[in-house]
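Take a look at the structure below.
One protein chain is absent from this view; the other protein chains keep their places.
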């Protein structure tokens, strides 16, 4: 049984790869990317392309550079003063680290959801419309429309529609995280980066967010870091395994979990370390 | 859905130019704000220096520093600052004799002994005491403390060094108490537990473990207290009198440097007179004294910051 599956996979792999390349454009192309925090190198020669309108999961043990990597994708790493880097990260064909590239524009197109929900100490409504306001949309009617649309998209509308004026800190952790997703959706990004968005949440909230991610991938390209391999297997199309600042393996999720090419990937997914 | 957010955001890109100009001018404005504090220091230094130099063109610096008589009015004016300095130091010494033991004792009590509810009462009271305007303390010294002292000390004149000295001390207690307590509270519990486990009493822990460990913070609070006492103005203006006297007798009327400056600016020493310039020379001396104390306090609390 196992063998036949393996053979079939092996056979179809080549054609599948071609198919993927035909079907989906890469939204990000990362080439020979190195990054240092001061003297410590955190990323080593990353080469990776991230497909459009798919969910890419990033797995790997703590401290292997997952967060650093996705923070490089929207240049949030630059908030750490000691960061140095070289190599290229192309978003939509343009190198985001080139001097004339507008970082605000990049971050408008690339949203981010963090490990710990980080709503502003303002009302639920004010949280959602933060982005549109920032980008100059001021009409109340439009803002309200955007708020409703984003909250619906984040599957939070029904829970909060009667208390949009209440402080966001009154929401539960899971609701706060979905609020942060709604806030991110309110400027209609193309890509959503998620850094362990469910690791601080209970199982029910986690389930809701996983479901949400499934729905969102129709319209957004999603990169999600997760500690939880079942989660990666459940929700992602592609998976990249990071170890010590390097990409060990990057493949279709099904392939990576059933037939890891690298011994280290296998050790990790079978729970031998990490 | 009718709204196309992406398109709207793109349409607003015209704003970006304005934003990027803001992004450059705003930090310049904040830098300007920050420069004001530097300008203030420069202003103080220049003001004091320039006018003091004018003063020293008329009165020799030697006479100023070594003269034992301060009588800046009339024909036989003499400008020896020593009486003002001893007056200031006398007040400071009395104040510290009151403030240091009391402040330190309350700090030890609050940090090592006090149950929560006592802290809840004492700390706000100390804050209130720290917030009372000095003119109120001055009034208190003149109308309450002096008459009280007169009950014990026969012939104590209305204006004397003792009463304002004590009141300046009271005013400084909260400062010493809270700064010392901060220093003691930052001593980790593990150090206390070690001593307690050996059977030490709370008192022994406080005096032999906590106070030595927090010593630099305590000394810094003491120095800052001294600096405050030297610079205190209204209490001494109201209650110490205005007779510069080279004395260590606390029952006599004296004058401090600050008291003198206020006295001159209150009366109308004509602009440009030697008396007028003398306040800058005195101000300079005062400034140097307090600056030294502050720098020393910073040095000690920075240099000997205990690493736990």
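Miscellaneous remarks
Residue numbering begins at 1 within each chain, and the chains themselves are lettered A and B in the order written.
We take it that contacts are C-beta pairs under 8 Å (C-beta built on N, C-alpha and C of every residue); 3 or more make two chains touch, one makes a residue touch a chain.
Keep in mind that, in the parts below, contacts and distances are computed from a predicted model.
Missing from the rendering is one chain, named in UniProt as "Phosphate transport system permease protein PstA" (options: "DNA/RNA helicase", "Phosphate transport system permease protein PstA", "ABC transporter ATP-binding protein" or "Isoquinoline 1-oxidoreductase subunit alpha"). Interchain touches from the omitted chain, evaluated on the whole complex, reach A, B. From the options B:238, B:254 or B:300, the residue with contact to the unseen chain in the full assembly is B:238. Contact with the chain that does not appear here is found for just one residue of A:116, A:227 or A:259, A:116.
One chain is missing from the display, and on chain B it is touched by residues 19-20, 22-23, 26-27, 29-34, 36-38, 40-41, 43-44, 47-48, 51, 101-103, 105-106, 108-110, 113-114, 118, 121-122, 125-126, 128-129, 131-136, 138-140, 142-144, 170, 173-174, 177, 199, 201-204, 224, 227, 230-234, 237-238, 258, 261-262, 265-266, 271, 279-280, 283, 286-287, 290-291, 293-295, 298. Although one chain is not drawn, its touching partners on chain A can still be listed: residues 74, 76, 79, 104-108, 111-112, 114, 116, 118-122, 130-131, 133-135, 169, 180, 183-184, 187.
Going forward, only the chains that are shown with their structure count from here on.
Separating the centre of chain A from that of chain B, both taken as means of CA atoms, is a distance of 55 Å. Those residues of chain B that touch chain A in the shared complex are 1-3, 5-6, 8-9, 12, 15-16. For chain A in complex with chain B, the touching residues are 102, 104, 108, 132, 135-137, 142, 145-146, 149, 186-188.
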